[in-house]
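The complex appears here without one of its protein chains, the remainder shown in place.
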Amino acid sequence: MHTFAYARPTTLAEAVALLETHGPDARLLAGGTDLIIRLRNGTLTPVVVVDLKRIPELCLAIHEDGGRLVISATTVMTDIAANELVRRHFPALAESAAVVGSVQIRNRATLAGNVCNASPAADTAPSLLVYDATVVAEGPGGTRRILVDDFFVRSGVTTLARGELVTAIELPLPARKMGAVHVRRTRRRGHDLASVTLCCGVDDAGVTRIAYGSVGPRPVLVVDESGALADPAAPDEAKALIFERMFADASPSTRSMRASPEYRLAMLRVLGARALRTAIDRLAQG
Amino acid sequence: MSEMIQTVPIELTVNGRRRALEVAVHHTLLDVLRDDLELTGTKECCLVGECGACTVSLDGRIVDSCLVLAVEADGAQVTTVEGLAAVDGHLSPLQQAFLDKGAVQCGFCIPGQLLSAQALLAENPHPTVPEIQEGLAGNLCRCACYQQITEAVLATAEGADR
Partner (left out) sequence: MRTDRIGGSPNRVGGIGRVTGSQQYVADIRLQDALQVKLVTLDCAHARIISIDTSAAEQVPGVRLVMTAADLPQPVPRFGPQFSDRPILAVGETKYPGEPVAAVAAETKDAAEEAARLVKVEYEELPAIFSVAAALDPGAVLVQDSALRPNDPLAGTNVLREHRFGWADVEATKADLVVENTYSFPMVTHFAIEPHAFMAAPDGDGIAIWSSIQHPNWLQKIIAQILGLPLAKVRVFAPDPGGGFGGKQHAKLEPLVAFIALRTGRPARVILTLDETFQAVRRTSAEVRVRTGFMSDGTLVFQDVEADYLVGAYADIADRVVSKGSYPACGPYRVPAARIVSRSILSHTTPSTAFRGFGNPQVNWAVESNIDEGARALGIDRLEIRLRNLARKGEAFIPFDTPADGDWEQTVRRAAELIGWGTPLQPGRGRGVALGIKSGPTTGLSYATVRLLADGSVVVYAGTSDMGQGARTVFAQIAAEELGAPLEWITIVMGDTAVVPYDQQTSASRSTVLMGNAVLRACRDVQAKLRTMAARLHGIDEADIVVDRGVVRLPDRELPIIDVLKPGLGALGGELIGNGEMRKDAEPDHPLSGSAAFFEFNCTAIEADVDEGTGDIVLVRHVTVSDVGKALNPLQVTMQDEGAAIMGLGHTLMEHYIFDDKGRIRNLGAIDYRIPTSMDLPLELVSAIVENADGPGPYGSKGMSEGALLCVAPAVAAAVRDATGVVIRDLPLTPERVWRALRDRSKP
């Protein structure tokens, strides 16, 4: 691979300064499971790589703070999937973190990195959307909180400004009971990039939230407040109609080699229906 | 005009031995283990974190060393396949089980499989078959010794009980 300068700041301020100075010529390194691949294949040729892992403010793991669960930027998927608080309050996030690549990948890949990479197929994105997560960004102008739904623009692009980096992902502790599940379509049972990702959450007020990815330039959140989806007794045809409305904006790429647009759209409906049933069951089980 | 390569001094512990060396910043831990430290037991294959042939243990967790820059391993504890047997050459129970259960054919994936299996057993001393399959799913074997590898891990787990 091309060489680069390597910086290993020990304060957040240093990191922000580097980003402000270099702009797009700087790339952040946390887990490296995406970055190193792109450095090696030459699709990224940064002037400086900024390693975030020695900044104490970014190594605060997972903790509760004022009604929110805070997942610090360098927290890896393995720890998220295993964390007691995540599994209790945000089980679909734990599920999605558990299927990112293999054990080796999960031991390095960070949630923040997954989100900043902004792949439409990012496994953690749908559950973050369903759980109304917020991205906490630090930049030259100070701290910003950005709802995840406002964070993704399209593949590889987020609303981070120059000089900003993500310091944590926050999830509001649920006010209501919710049953939720993360599902995905892959080409084999072994680890794979998903051709459809979907998270469905049903709460005890009858609101159904579905977020899906890999069927368009960015993951999408749609909400049904009618209560019809959440109602186990409602007929399938009624639910199918609501799904049609919810999935109307899905626009899978025609150029993907993982799955055709047709298959993706069909699987969106299949996964949606199955995830809904599971979410309803999980809500009932408490 | 050729690229100026930045080198950085790092210190890490590999298989219990402290090593100090200068590494190029763009060289991975895999490069440094194989080329600078001449520990060729860890193998190079896909270079995208899919096959697991380059698996090592880094600060107690298995990682694909092809996706870790050597500089990131500064100060870390690394275990490679060369560190599994005892100093006198006595094989670990896991290594012996791999041989006894026929889990080794061409052998190229085996260093990675051993590191992953060892990590799995450290975390989960009594894994079920699905847990073994999932724990080792990041290690591809084209000879497809998967069933025998699973048996070797099970045998090691049982053996540890006695």
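Each chain carries a letter (A and B) given by its place in the written order, and its residues are counted from 1.
Everything below uses one rule, namely that a residue touches a chain if its C-beta (ideal position, glycine included) is under 8 Å from a C-beta of that chain, and two chains touch if they have at least 3 such contacts.
Just so we're clear, the structure is a prediction, and the values are computed from it rather than from any experiment.
Shown chains touched by the undisplayed chain in the intact complex: A, B. When the omitted chain is restored, the residue from B:45, B:76 or B:154 that touches it is B:45. Of the options B:29, B:110 or B:155, the residue whose C-beta touches the omitted chain is B:110.
Of the options A:8, A:89 or A:185, the residue whose C-beta touches the omitted chain is A:185. Touching the missing chain, out of B:10, B:23, B:53 or B:157, is residue B:53. Considering the whole complex, the residue from A:12, A:234 or A:266 that touches the absent chain is A:266.
Looking at chain A, the residues touching the absent chain are 1, 3, 185, 187-193, 257-260, 263, 266-267, 270, 274. Where chain B meets the chain that is not shown, the touching residues are 2-3, 5, 24, 34-35, 38-48, 50-51, 53, 80-82, 84-85, 91, 95, 98-100, 102, 104-111, 114, 132-134, 136-137, 139-150.
Methods note: only the chains that are shown with their structure count from here on.
In terms of their C-alpha centroids, the spacing between chain A and chain B amounts to 29 Å. Residues of chain B touching chain A in their complex: 3-6, 8, 24-26, 28, 47-50, 52, 55, 58, 61-64, 66-69, 71-72, 116, 119-120, 134-135, 137-139. Residues 1-6, 8, 29, 32-33, 36-37, 39-40, 49, 51, 53, 78, 101-105, 107-108, 190-191 of chain A are the ones touching chain B in the complex.
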